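Below is a structure I'd like to ask you about.
In this view, the complex is presented without one of its protein chains, the others remaining in place.
Which chain is which? They are A and B, in the order written, and residues in each are numbered from 1.
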Amino acid sequence: MQELVWDIALLVIAAIAAIFLTVAVRAKQLIDPDRIHAFTYGFRAKAFAALVIVGIAVAVITLRQLPYVKSSAVPVSQVVNASGFQWYWDLDRASAVAGQPVEFRVTGGDVTHGFGIYDDSGRLLAQTQAMPNYTNRLLYTFDTPGTYRILCLEYCGIAHHGMVSEFEVTAP
Amino acid sequence: MLSYRSLVAAGLLLIAAVPPLAWWWEASLVRHMLMQIPMLVLAGFLLGTLVAPSPDLGVREERAGGIAAVLLATFCVTFWMIPRWLDAAVASHRVDAIKIMTLVLLAGLPLAWGWPRLGPVARGFVWVQAISMAIVLGLLYLTFPNRLCNSYLVNEQAILGIAMLGIAGFLGLAGAVPVLFGANNGSPAPRHPGARVDP
Partner (left out) sequence: MVAENPRVFTIDEAGRRIVAANLVVAGAVLLAMMLLGLTMRLGQSGWLEVPPARFYQIMTVHGTGMIGIAALGGITVMWYFLSQYVRLSTHILTANLLLFLIGVVIILTADFIGGFAAGWTILFPLPTHGAVWPAEAAFWHLLGLMLVGAGLLLVALDFGRALIARYGSLGRSHGWPQLFGLSNDPLPPPTVIAGTMVTIVTTLTVIGGASIMVPMMINALNPAFTINPLLAKNVIYFFGHSLANVTIYMAVVVIYELLPLFAGRPYKASRIFVAGWTGSTIMVLIIFPHHLFMDFAMPQWASGMAQVLSFTNSFPAMLVTGFGALALVHRSGIQWSLVSGLLFLSLFGWLAGIVPAVIDATIVVNSVMHNTLWVPGHFHFYMLLGVIPMILAFMLYLTRDRLGRSPEKDSDMWALIVYLGAGLGFVLVFLYSGRHSVPRRWAVHWPEWMVYDRFASVFAALVILAAAFFIVRFLIGLRHFLSGR
């Protein structure tokens, strides 16, 4: 996901930069304002249509795979209760089996924290907020065994960067 | 002089401030905050419109006086919104008498004198503050888990909270509609752009 997102962002930014460069470079080739008007505004209608179509397509695709767990979702055998405190994680179990979904029930004990699951290469896999008074259910299935880490992803005070816990995933 | 307004003011005072009825209003948090107090302020306001001289907006001091008067009224009303003082008014008749007098004389009356003396920016400022104060009170009453006032129950607090948010919404709409859709025709462009005015 991260690679894809970065590539798309870079591509679109580059396209915008190219348009700006073209306009800047060709600025001195004078043309009658009325002609430019007709040309650009016809183009704008097309750009609008294109944006709408792309937007709808992206929305339809992406809105179908939301990370929110409904209460009636598949029964999960592995449940981890996690609470964030200034400045440590309190997990009632620190391991799970790969290949089967794990439900993290995440809350905050004092202020709001952020529960971010990282793999051992330092890639963020999933996250949810750890807010007092609320328990957020995050469903995640680990594909490969290994040592994962829970990092705090919501600023929670001056040792925020120290809130790291390990989470073991074993082979089934 | 017995005008329409003075009759209404007297009627309001009679209903809101004279004992057996006054205690009935005060028996419920919602009635106390949202009916009795507004009636008292309104009575003072109506009386004020009878006695206040019409403003001379050309005079700077008049505007400053207007701001001071409205500030006084704001402080007075805010004071009586604090749960501790509401409680005190319910517990002691003497405090209650002070509450009634100050709301009429130090809130309603100065408001009638001060409001017409405010420029549009100051009015807008007061209006906006009123909206956010209503939201603040609404949030506090709505989410405070324990009893704020000893004299009232928790469930009444929640009703009051919702009512406060409703008042905020009403104030917002009442302000927004004339501002967005008001029907005056405007005035010509300034002849000297960038010139200074005194709002």
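One rule holds in what follows: contacts are C-beta pairs under 8 Å (C-beta built on N, C-alpha and C of every residue); 3 or more make two chains touch, one makes a residue touch a chain.
In this text, all values refer to a predicted model and were calculated from it rather than measured experimentally.
Which of A:V80, A:V102 or A:L151 touches the hidden chain is settled by the complete complex: it is A:L151. Contact with the undisplayed chain is limited, among A:V80, A:V102 or A:L138, to A:L138. Within the complete assembly, residues 119-121, 124-125, 128-129, 131-133, 135-136, 139-140, 143-146, 172, 178-187, 189-190, 192-199 of chain B touch the chain that is not shown. Those residues of chain A that touch the chain absent from the view are 1-3, 5-6, 8-9, 12-13, 16-17, 19-20, 23-24, 26-31, 33, 36-37, 40-41, 44, 47-48, 51, 55, 58-59, 62-63, 65-69, 86, 108, 110-112, 114, 116, 118, 122-129, 131-134, 136-138, 151-162.
Note that in this section only the chains that are shown with their structure count from here on.
With centres taken as mean Cα positions, chain B sits 47 Å from chain A.
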